[in-house]
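Here's a structure for you.
Apart from one protein chain that is not included, each protein chain of the complex appears where it belongs.
Coming up: subunit A.
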C-alpha cells in the first residue's frame, strides 16, 4: 500500500474523517444486523466506496477485507461469451456490470441471480445474506436496470444490493424507490485540508496550510485527487514550500488550452483545430460530459457577465442532446460553434458600441 490514498484509507466507520454524523447513521443502520438495499451516490472522490467498505466491515468483520478476484464468464443467450471480473470476499461480491457494455443485462441476470439464489450455509456465524456491490450503476443500460428491479425484490432474503453511482439522474426511479439513498457529498475544503495534514503528519512530513488549501482547491475537493497531488508535490519537492507548483492532470491543462483557443479566435479554421483537440480528449477516455463541463467552466470564466446565462443555457441544451445521442463529437462541436457565434456577436456589438 504505497500510495497515500491507499495507505491511509480508513477501514472502519469510526475512523472516518468527515461526515461523521452520516457515519454514525450508517453504524446504527447496520447495528441490528440487517439493512435495506442501499443506493450510495455522490461525486467522484467523496469517499463512497470507502464508506461502503467500512459498512461491510462493520457488518461482517475483518473478513471482508480478504479480497480476491474472480473471473466470471457468462454465456449470453446469443451465445456471446462475456468475461467479467468480480472482486469478492467470502461475504460480498463487487461487480461493475457496465464493463460488459451492452450485455450488462445478462451479467445482472446471471451473475447476481446465482449469488442471490444460493443460501448461506452457516447462518449462525454469518449473516443470512450476502452483499452484492454494483458500481457505476448510472452507466447501466435501461434494460439492465429493469432487470435489476425485480431481482432486488425477489431475492431480498438472501442478498442485499448496494448500488454505487455518481448521479441518481440516470438511475430509473423504480430502483431509486427500492433503495435507501445515501448521498456522500464532497468534503469541504477544510476537511480535505485536515485529512491531508493528518496524512502528512503520519508520513512525518510538514505540510504548510497554505499549500494544503491550494491543493484542496485545485483538486476540486476530490479527496483522492488531493492526496495524489499532495504526494506528487512531495515527490517534486520536499520540504514543501507554500507557493510550489502543484502538478495537474494533463487533460485539464489540455482542456483549458482548448477553451482559450475558442475564446481567442472564432473561425471555421479554429473550429477545425478545436475539433481535433476534442477528438484527442475523447480518445484519451475522457467522458464527453466531463469535457463539456470543463469547457463550460473555462468558457464562463472567460466571458462577459451578460453572456453567462446564455452560455450556460446552451451548454445545458447541448449536453442534454449529447446524452440522447451517440456521437459526442457532434454535440461538443455544435456547442463550441454556438459559443463562437454568440461570443463573436457580442464582441462585435461591443466594438460597435465603443466606436459610436
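We take it that a contact is a pair of C-beta atoms (placed from the backbone, for glycine too) under 8 Å apart; a residue touches a chain by one contact, two chains touch by 3 or more; residues count from 1.
Assume contacts and distances are computed from a predicted model.
A.B. asks: Just go with whichever of "Chromatin accessibility complex protein 1", "DNA sliding clamp PCNA", "Chromosome transmission fidelity protein 18 homolog" or "Methionine aminopeptidase" UniProt uses as the name of the absent chain.
C.D. replies: This omitted chain is identified in its UniProt record as "Chromosome transmission fidelity protein 18 homolog".
A.B. asks: Have a look at A:73, A:326 or A:353 and name the one touching the chain we're not showing.
C.D. replies: For the chain that is not drawn, the touching residue is A:326.
A.B. asks: Touching the hidden chain in the complete assembly: which of A:206, A:253, A:312 or A:351 does that?
C.D. replies: For the chain that is not drawn, the touching residue is A:253.
A.B. asks: With respect to the chain omitted from the figure, which of A:17, A:58 or A:94 is a touching residue?
C.D. replies: A:94
A.B. asks: Spell out the interface residues on subunit A facing the chain that's missing from view.
C.D. replies: Counting over the whole complex, subunit A touches the hidden chain at residues 1-3, 5-6, 9, 44-45, 49-50, 53, 65, 67-69, 85, 87, 94, 96, 135-136, 204, 222, 224-225, 228-229, 231-232, 235-236, 247-251, 253-254, 257, 266-269, 271-272, 275, 279-287, 290, 318, 321, 324-327, 329-331, 333-334, 337-338, 340-341, 344-345.
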